[in-house]
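All protein chains but one are shown in place.
Chain IDs A and B follow the sequence of writing; residue 1 opens each chain.
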Amino acid sequence: MTIWHKWIMIFVLLIICFASIIFAISIGAKNIPFITVWTSIFQYNSEDNLHQIIYDVRLPRVLGAVFVGAAFAVAGTVIQAITRNPLADIGILGINGGAVLLVTICFAFYPAISYGWLTFFSFIGAALSTFLVFSIGLVARGNLSPLTFTIAGAVIAAFLHAISSGIAIYFDLNQELAFWYAGGVAGVTWRQLPLLITIVIVSIIIATLLGKQLTILSTGQEMASSLGINIKFLLFTSMGVIVLLGGVGVAVGGSISFVGLIIPHLSRKFIGHDYRWNIPVSALLGSTLVVIADLSARIIFAPKELALGILIAFIGVPFFLVVAKKLEGT
Amino acid sequence: MFRISAHDIEVKYDKNIILRDLLLHIPDNSISTIIGPNGCGKSTLLKALTKILPYSKGQILLDGQALTSYKTKDLAKKMALLPQSQIAPSNISVRELIAYGRYPHQGNFGILSSQDQEIINWAISKTKLNDVENSIVDSLSGGQRQRVWVALALAQQTDIIYLDEPTTYLDLAHQLDLMKLLKQLNVEENRTIVMVLHDLNLAARYSDYMISMNSGQIVKAGAVDEVMTTDNLKQVFQIDAVISEDPYTKKPICLSYDTSL
Partner (left out) sequence: MATKRRIPFLLYISITLIFIFLTFFFSINTGSYQLSLLEVVNNLFGQGQDHNILVLFEYRLPRILMALVGGAGIAVAGSLLQSYTGNHLADTGLLGLHAGASCGLIIFMSFFSQKFLYAEILIPLFAFSGGALAAVSIVYLAKSKNGGINTNKLILIGIAVSALFNAITLFLSLRLSKDTYSFAASWLLGNIWGRHWIHVSILIPWVALFSFLAYHLAHRLNLLQVGEAFAQTTGINVKRTKNSALIMAVVLSSVSVAIVGNISFLGLLAPHLARQLVGSDYRLNLPLSALIGAGILLLSDTIGRSLFEANPIPAGILVSFIGGPYFIYLLLKNNRSV
């Protein structure tokens, strides 16, 4: 695939992403024609009713979906790259679990917490669980089969979930927390967006810059090292990216698994193994997926909403099974 | 004459046919060795003979009966197998592991009768493991561990013993020890030994009968000097071999070789 092909592909994906955004904004309890959506962005008229709906309700939500999707997708790509495990995903590996735990603690002790602090604690939580998961993974580099790593992650996820639930029960938080935990961008407001967008974009840029090194890493740590890559720096920075993306993703969108699992594979199919291309493509694919999933979640059981995390699990699991089946041959 | 025989068997693995129309007779009370290059099907053949892999056509006979008609426990009283890589459970002593070999003759709880204990004692002395019988298997050397597995097979009290590449993880001295033990079992106890070996010269030194294979077919099966010929080795291994006579053992050895491609 020549470089022109790649640029064309990115361009096409951008268009698709953009189109899905417009689509998602216009469909809903009240269908808004596309033209109106277009004009509301570029010629905002605060008097117009429809423009108001778009600005107050639809746009923040869809933008939330875009960037949460991108966050999880890129986090998944990076984690698959550094663990060299095609089944890695921050949800499965329990990284989300840490963020959820800290958020739960926040809700328990300080229900009126500001969004900024919540995100901060979400980061801390993600950092803790990332550290935990990677301690296990890095202690026996190469000796740990992807399978054992996945099991370890699943156990950590279950363990952190148990603690979160314990706290939720003790402080009587139950059902509200469950709604948040199930994942979704339904309540995203403009307040949350600046932080989300900044962090996601910065992280994606950093990840893409690391792209070449990550690609070389896929040949193995020893090989990469002998080619001159500072492994420690690479792993540390990658983990930082994962923590940022996971932390902010969970803080805004709850715990969404499988996006980070599915998208890297699709992205690889589209554009190959070079992470410099893979990462932006994952971001685009991830955004599109979550936007469309969120749209579906809104309309399938209208007027009731299906939680996003659940819908994606329904898609993600069969996908996971197919990938696992293909792997088994090795 | 031939308790074990395979008649035109076909053995598949998933959908790939590994052995096709294979005909084989294994002479009783002798040491027979299967040799051949990687992927020739020697392990597959051994697994078919021990009923680990099923055969899709033809018949394998043991004592006149089809292999498939035997109940697992009855079969276990007639043949024992040392598979290629075995992992001993952690924390188990030599004697306890050897005791597992008594299973075909026991009930489900594995309670050992005095007769069982005697047989275990005998197996231990035969394999010279008396000094270590209470040690943990994991703590033994490779050579000793291999002898434990042989003792296990002995405790099973079978006439036929199969071994799948038993020398892979052993160093030279231990390899020879194992072969000498097998020879002893064959000569003194009339056991039929069938094994897969990758070391030609070792095979030639200790076998009575050799079976050379390539691509799922038997190229030549017969006495050692019939199989250890330049022509045959060329067909089997694609090598130009120089065959001579070992000064110690008077058996054929492959002195040197070059690739013939």
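Rule of thumb we're sticking to: contacts are C-beta pairs under 8 Å (C-beta built on N, C-alpha and C of every residue); 3 or more make two chains touch, one makes a residue touch a chain.
In this text, all values refer to a predicted model and were calculated from it rather than measured experimentally.
Undergrad: Touch as defined at the start, partner being the missing chain; which of B:Lys47, B:Arg145, B:Arg191 or B:Arg205 qualifies?
TA: Touching the chain that is not displayed is residue B:Lys47.
Undergrad: Can you tell me which of B:Thr33, B:Thr127, B:Gln156 or B:Thr192 touches the chain that was removed from the display?
TA: From the options B:Thr33, B:Thr127, B:Gln156 or B:Thr192, the contact with the absent chain belongs to B:Gln156.
Undergrad: Any idea which of A:Met9, A:Ile113, A:Leu266 or A:Ala313 touches the chain not displayed?
TA: Touching the chain that is not displayed is residue A:Ala313.
Undergrad: I'm checking contacts with the chain that's been left out. Which of A:Leu14, A:Val202, A:Met223 or A:Leu321 qualifies?
TA: Candidates A:Leu14, A:Val202, A:Met223 or A:Leu321; residue touching the omitted chain: A:Leu321.
Undergrad: Which parts of chain B face the unshown chain closely enough to count as touching?
TA: 14-15, 47, 50-52, 72-77, 79-81, 83, 86-93, 95-96, 100-101, 103-104, 108-110, 112, 133-134, 156, 162
Undergrad: Could you please point out the chain A residues that touch the chain left off the display?
TA: 87, 92, 132, 135-136, 139-140, 143-144, 147-148, 150-152, 154-156, 158-160, 162-163, 165-166, 169-172, 174-175, 178-179, 181-182, 257-258, 306-307, 309-310, 313-314, 316-317, 320-321, 324-325, 327-328
The criterion applied here is as follows: only the chains that are shown with their structure count from here on.
Undergrad: Nearest whole angstrom, what separates the Cα centre of chain A from the Cα centre of chain B?
TA: Taking the average C-alpha coordinate of chain A and of chain B, the gap between them is 55 Å.
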